[in-house]
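Of the protein chains in this complex, all but one are displayed in their positions.
Chain lettering (A, B and C) follows the sequence in which the chains are written, and residue indices restart at 1 in each chain.
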Amino acid sequence: MNFVSDNITGAAPRVLEAIGRLGAGADSAYGMDAESQAAARRIAELFEAPDASVMLVATGTAANALALAALTPPWGAVLCHEEAHVNDDECGAPEFFTHGAKLAGVPGPGGKMTPGGVRHALTRFPKAVKSVQPAVLSISQVTEAGTVYLLQEIAALSAVAREAGLKVHLDGARFANALVALGCTPAELSWKAGIDVVTLGLTKVGGLACEAVVAFDPALAETLPFRRKRSGHTLSKGRLLGVQANALLEGGYWLDLASHANAAARRLAGGLVAVPGIRLAWPADANEVFPILPARVDAALRGAGFAFLPWATGSLGQGETLGPDERLVRLVTSWATEMSDIERFLAVAAAA
Amino acid sequence: MNFVSDNITGAAPRVLEAIGRLGAGADSAYGMDAESQAAARRIAELFEAPDASVMLVATGTAANALALAALTPPWGAVLCHEEAHVNDDECGAPEFFTHGAKLAGVPGPGGKMTPGGVRHALTRFPKAVKSVQPAVLSISQVTEAGTVYLLQEIAALSAVAREAGLKVHLDGARFANALVALGCTPAELSWKAGIDVVTLGLTKVGGLACEAVVAFDPALAETLPFRRKRSGHTLSKGRLLGVQANALLEGGYWLDLASHANAAARRLAGGLVAVPGIRLAWPADANEVFPILPARVDAALRGAGFAFLPWATGSLGQGETLGPDERLVRLVTSWATEMSDIERFLAVAAAA
Amino acid sequence: MNFVSDNITGAAPRVLEAIGRLGAGADSAYGMDAESQAAARRIAELFEAPDASVMLVATGTAANALALAALTPPWGAVLCHEEAHVNDDECGAPEFFTHGAKLAGVPGPGGKMTPGGVRHALTRFPKAVKSVQPAVLSISQVTEAGTVYLLQEIAALSAVAREAGLKVHLDGARFANALVALGCTPAELSWKAGIDVVTLGLTKVGGLACEAVVAFDPALAETLPFRRKRSGHTLSKGRLLGVQANALLEGGYWLDLASHANAAARRLAGGLVAVPGIRLAWPADANEVFPILPARVDAALRGAGFAFLPWATGSLGQGETLGPDERLVRLVTSWATEMSDIERFLAVAAAA
Partner (left out) sequence: MNFVSDNITGAAPRVLEAIGRLGAGADSAYGMDAESQAAARRIAELFEAPDASVMLVATGTAANALALAALTPPWGAVLCHEEAHVNDDECGAPEFFTHGAKLAGVPGPGGKMTPGGVRHALTRFPKAVKSVQPAVLSISQVTEAGTVYLLQEIAALSAVAREAGLKVHLDGARFANALVALGCTPAELSWKAGIDVVTLGLTKVGGLACEAVVAFDPALAETLPFRRKRSGHTLSKGRLLGVQANALLEGGYWLDLASHANAAARRLAGGLVAVPGIRLAWPADANEVFPILPARVDAALRGAGFAFLPWATGSLGQGETLGPDERLVRLVTSWATEMSDIERFLAVAAAA
């Protein structure tokens, strides 16, 4: 009954079981433990990048901010979609970790930047000391609007960035959902598309608190151990992170969980558009659905006990507007979403 | 067989069980969940401070650095023992979170500052714009040397600080061990002794990753929610922290765990001083023992598979020195220490 | 012949004379000297604000960044016009001095924000920990587009800001030019219009390196002495700043200098619009003229030895565009502009 976010459910069974096995035994502290080391190797292999540097932290905010701090000087600019999580939802964490770099929002419908949009944003920053210097392009995949960039779209953005001398970061808070949506490999969704550093999200997909920063050129990650320690993100009992990553990645468990979430969203989206008066703001590519609801449907659903968030209209396409009695809302599904809840949701919507 | 630290063992059984119950249910994100809220209330009650502000984070480095950042401006000075964890072992986290405040080390034997030492350190900072201004006294209880300040010692330090206009922070990474050692209440070991903000450690005592920042005057904590979020320490599934705290504090479980650790250290210390040629650098007040070992004993123990750290001699009392064939080492016990390992350790030491 | 900027000429005669009198005598260091103290009092009186806190620094970047740092926490947002100097031309100085606050650009034609634009920008920042919190509205007067806000326009912006709990900063790099343009008093152009802190520019008007930060509520300035020292802006021989301020302000000298600059711009603007094919992008309210020139006029002027900058078209009004053979340029006049140069400029333009 809760479609607020995929970060509000507990953890998937195998994750809890793995944590439950962390008993009295001793192991090295500060991320040098066997589980964390194994997780790092596993992730590098998963990305077909044996030399990649992999670092685990407990939150996506930390992973994103650390990744950006490794890629930009304090006088750099980070280009990202104007509604990107790093720009709007992390209370300035990137600014804190980078010591004051500037986040420059690039507009674009459906949460997506375009090569033209990035090129235009770059013109704001002349090669002069008076201006901060563009250093990073940060791409959110899945986007804040729940859409998924095609691989060629990412490659096109990366190409623009690279040509201008920028590094490319992928905020993969919902990386698994994107993988499932695209049916591609982690390598294809990252370095093969021009990505330098990935924030690999493992919390929303089914972990409790686990994300990884993956740098394909380990030279880019040289400062990260110090930055992580200094920001308080080096867990003494680091195995807490390692076991989550291992439990999720082993046997493709994370992809199974993401598939369930995506399928639930697909069913939800399909059911909603079948209801007269309801349309989607954007395609529901992964595990988020952004329907535009008549106000009375919105009210009926809330009255029936469903929880979900109203959403800002900034990413609506040009010319697209809400009517006075329409509401844009966000519905998020997860590994824990019950299909029966979706059917009930659709029934209430249809009845209203 | 591992006496390296109390941060290298897994978690106590009830903690793991509690985490294991974190299934598929939804709850509010970002620390607004029921478990975290209950933990906050529980901790406030534990400290007999119903108005206290309580905030959970995953690491002691974060808890300390956030606490200090709440108490000092960037141009402030934090006085602490010169070997304090915040000064030497957190890669400059306090400087990062405070935006560049200065940590000023106060020397003192056995890891303890004295009122005279603090007064002397204060003279370094005139009331002039050219100087950073003393803002916080940070007291480590248990100290880095494993000693425990008496309540009156803490009160005397707090009084000096307060008189000079400083706030007082207690780094309680091993707060439970100190409580057990002193047989006092949390209130006595904190606000009743003049402490403004406590870093309450729950990881070493038996959690996996859980610490709390407790501010007795909630006005001192007003900036903390923003600082926590901005530093990436606001877990989306914050209940991971809440359940650890609740499991540990319920029924005094954490004190049972700490008692075991302290008793193990006491037995270790008592057994060691009975061996000719071995002496303690300082009293083993809590769960750490710092013996001065003949080199051959040190070697024999390591040969027998025991792991422990050599230690710096900076906190030795005046006039106290190591002989050329002596080694200062640190032995840490925990909730997980087996008494049989201690007996074996003592036997090897005695035989050497 | 140089219309590049008003920051590239030397200093007005009385300023140089005053500096020339700074001989061998001793005076207090670090801004406590008689000249700086007198300048502070003089500026407070000028603003009819005897309790105002006044602080001198050598650059506008420092003055702006210090002012903003006094008004926002690191997790605050500073709203300003998207082309404001603080946003685009100071290499992130506000971010550096504020420890990472976010500058949020508000669009608006002719370099001006509107109350509606500010209100819309505020909606980006919900009252939630995940978002930075709007803390300051920074108004540039004269704007980057050379336009001058009317007093009621400033009052309207201030009212929106105040209602939302923001402090209001005025970047007065060309404050004197605005005063002359509006024919109002410094008080009317500041606190009477709702401004909390003014950056009072004295360099462009005729000084060498002198700006003042004026806080009408001295409580807002409490941290500034430390921030100034810590950022290296507390001159040991602070009288260098004091004498400039005193020389400029005495007898209204600065207004005479600004009047000359404004009159030169007026003549330039008037002459240009009389040339067929030339129009102004915005009104030339102060000492800057932004004509849209046919490319051949632009070329002819440069060929004749005139120096001036091309300008970005972001502040053009909606619907206004440049033709393929048109150039938007910026012409800046100053106290040192020769009227004969202007006539020659106009003659070349007309001939082309």
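In the analysis below, a contact is a pair of C-beta atoms (placed from the backbone, for glycine too) under 8 Å apart; a residue touches a chain by one contact, two chains touch by 3 or more.
These numbers come from a predicted model, not from an experiment.
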Open item on the list: Among B:H99, B:R266 or B:R344, which one touches the chain that has been omitted from the display?
Closed with: B:H99
- [ ] Extract the touching residues of chain C with respect to the undisplayed chain.
- [x] 2, 4-5, 7-11, 13, 16-17, 19-20, 22-29, 57-63, 65-66, 90-93, 96-97, 203-204, 208-209, 226, 229-237, 239-240, 307, 335-336
Task: Interface residues of chain B (partner: the chain not displayed) - done: 74-75, 88-92, 95-96, 98-103, 123-124, 129-132
TODO: Can you list, in ascending order, the chain A residues touching the missing chain?
DONE: 30, 73-75, 99, 129-130, 133, 223, 225-230, 234
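Rule of thumb we're sticking to: only the chains that are shown with their structure count from here on.
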TODO: Can you pull out the chain pair that has more C-beta pairs in contact than any other?
DONE: A-B
- [ ] Name the most central chain, where centre means the mean of Cα atoms.
- [x] A
TODO: Count the residue numbers both chain A and chain B use at their shared interface, divide by all numbers used there, and answer same if that is over half, different if under half.
DONE: same
- [ ] Starting from the mean Cα coordinates of chain B and chain C, work out the distance between those two points in Å.
- [x] 51
Task: Centre-of-Cα separation between chain B and chain A, whole angstrom - done: 35
TODO: Note the residues in chain C that touch 2 or more other chains, in rising order.
DONE: 74-75, 99, 129-130
